[in-house]
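Let me give you the structure first, and then I'll get to my questions.
As you look at this complex, bear in mind that one protein chain is not there, while each of the others sits in place.
Labels run A and B following the written order; every chain starts at residue 1.
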Amino acid sequence: MQKEALSKGFIYLLLILGSILMLLPFVWMISTSLKLPNEVMIMPPKWIPSDIQWSNYIEAWFSAPFAIYSVNSVIVLISSTIGELITTILAAYAFSRINFYGRELIFSVLLGTMMVPGEVLLIPNFVTLSNLGWIDHYQALIVPWLASIFSIFLLRQFFFSIPKELSFAAKIDGCSDFRFLWSVMVPLAKPALITIAILKAIGSWNAFLWPLIVTSSEEMRTLPVGLISFSTDAGTRYELLMAASSMIILPMIILFIVLQKYIIEGVARAGIKG
Amino acid sequence: MKIQLKDITMRFDHTTAVDHLNVTIEEGKLVSLLGPSGCGKSTTLYMLAGLYRPSEGELYFGERLVNKIEPENREIGMVFQNYALYPHLTVLKNIMFPLKMAKVPKKEAEARAKEMAALVQIDHLLDRKPSQLSGGQQQRVAIARALVKKPKLLLLDEPLSNLDARLRLEMREEIRRIQQEVGITTIFVTHDQEEAMSISDHVLLMKDGRMQQYSAPQDMYDYPKNKFVAQFLGNPPINIFPAKLSDDLQTIVLQDTRETLQLEAPISDPAAMNGDYELGIRPEDFYIETDSVKAGLKVETIRVERIGRDNLLNAKLGQINLRAIISPDVKINKGDMITLGIRPGRARLFDSSSGHNLLH
Partner (left out) sequence: MNDKPTLNKTLKAVLYLLPALVIIVTFSIYPIVKSFFMSFYTDYDYFKDLVYARGLDNYKVIFEDPEFWKSLGNTLLFVVGVVPLSIIISLVIATLLNQKIKFRGLFRTIYFLPFVTSVVAVSIVWRWIFHSQYGVLNYFLGLFGISPINWLTDPTWAMPSLVILAIWKGLGYNIIIFLAGLQNINQQYYLAAKIDGAGAWERFKNITVPLLSPTTFFISIVSIINSFKVFDEVYALFGGQPGPAGSAETIVYYIYNKFYGEWDFGVASAAAYVLFLVIFIFTLIQLYFGKKVNY
């Protein structure tokens, strides 16, 4: 018994030490973001600011067009998430409920496409968008991300688990296929749809390389791209940099904590998206 | 509504699930589609529902040819084996769903749904979700949903198979009660012969996609058209003995023991004389013959089991095992030789190759 308690203690010790290492960067970020400038660059470091400077956040916010960046990020996040949900629902329905010519073939091609790294697509997509005249417009940030093979795959699996009799019953009840999809399948697939939406939202909010390439003007930048340019301007004003970083990091952390069940389940179930 | 199936055939890739089915179902009757799994009974039901299109034949609802009519326009209600209730909707919403689809005003829809719920006695559960209901209650909701549009035909696909034995008994009486109260033509698919026998006006027995017999349950039991029907109905099952017919076309000779049995009347078809036959006798049609002068089958007792009010006798006639239900008053022990008499008119004779019943 004593030995067991000892090993339990050891487990907790390891886990807590690990947790501290995981959390430390966040603590350090927030601590720095609330410091007076003269407390930032000192040795030994000060963990708790002597005077909490909420104003750093305001100063950071106005040192660069973060308002514009945020609006852009939010617009891109909302429209691409909603758009992806719609295309995914429709496509997953076709792949799980309609038996059409070439279904297996098309689906395999899509799955195969998933193996191709996004970097390969970067250059031709840039050319396509330039030809469309979309570079440095919202379309370039949103349209290419309106469909996801991964999400279609995930939702198709979920749709398969809904018994066929339900659609028979609906048919007899006089419910059209399209209506059945929206009034029965979609409500039933809510957990899967939330998972898809959150993974999408996180991906969209944090995306960097793509917005970096397709935006050139300040008005079109999203938060991560804006933060990078701010980081060169801010120089050694680390308290402002940390405040700006917090503004990008915290919304997703809050979203995650609120809806973590769906995220962790989604990641564990599919385990594909990196 | 009167239902007519004319040469209805359903082919899947390589199999014929239903083969030239011709049946007429009278208005207001409850008809069971009975048969072993894979006999085509569910396929037939799905064709009636319009979920499958028959490959051949014509399907009439009343005077209307419905082959190409979509399910929602057939004026039918259907109950599925797993009930297929919408899990995210409450009981009330589930029952209202068909009305909502038919654009019935909400107030009226609600009133009608509640009326239906009262009929199936679940009006106290209206706000629950299906997952909070027992199997029997879900069943009732499914029936209410199927009936709320006041359909002309109610289809039930093995509705009792997911219930435990006691509930099954209760629900089958309920289904019968509701059906008679509403007076709706009902088709009920089941693989359970007892279920079919107990609630139907008519039973349609199928095997390998073909109709075997279509008649009132008791007629089917008493006058099976063929050996399959005779064997499918009844528990314990009918006893079968290989036999020959002697020259007088009236005396049956058992193949094994050479014992003979007189039919009440000779077989009408003289060509039947040289064939191979099978004698079928239901366990309850035996009795113990104490008068040694009278004819009977001499059998050796293997075991006697008491089941409820009767005794089930397991015995051997030559090499063939048989079962008989006998009065518990007679004391018989293992190894006893006894004589079993056959109740008059209760022997059945089947043609070995075709299985036809030659006596009825």
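By our rule, a contact is a pair of C-beta atoms (placed from the backbone, for glycine too) under 8 Å apart; a residue touches a chain by one contact, two chains touch by 3 or more.
Fair warning: this is a prediction, and the values are worked out from it, not measured in the lab.
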Sole contact to the chain not displayed, among A:Leu122, A:Ile162 or A:Val186: A:Leu122
Of A:Asn38, A:Asn99 or A:Ser217, the one touching the omitted chain in the full complex: A:Asn99
Contact residue for the chain not shown (choose from A:Thr32, A:Asn56 or A:Thr195): A:Thr32
Residues of chain A (touch criterion as defined above) contacting the omitted chain: 7-8, 11-12, 14-15, 18-19, 21-26, 28-29, 32, 40-45, 86-88, 90-91, 93-95, 98-103, 106, 109-110, 113, 115-128, 130-131, 143-144, 146-147, 149, 152, 177, 202, 205-206, 208-209, 212-213, 223-225, 227-228, 231-232, 238, 241-242, 244-245, 248-249, 252-253, 255-257, 260, 263-264, 267-269, 271-272, 274
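Heads up, the rule we're going with is that only the chains that are shown with their structure count from here on.
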Centre distance in Å when chain A and chain B are each reduced to the mean of their C-alpha atoms: 58
Chain A partner contacts - residues on chain B that touch it in the complex: 46, 49-51, 70-72, 76-78, 80-82, 84, 86-88, 97-98, 101-102, 145-146, 149
Sites on chain A touched by chain B in the complex: 163, 165-166, 168-175, 179, 184, 187-188
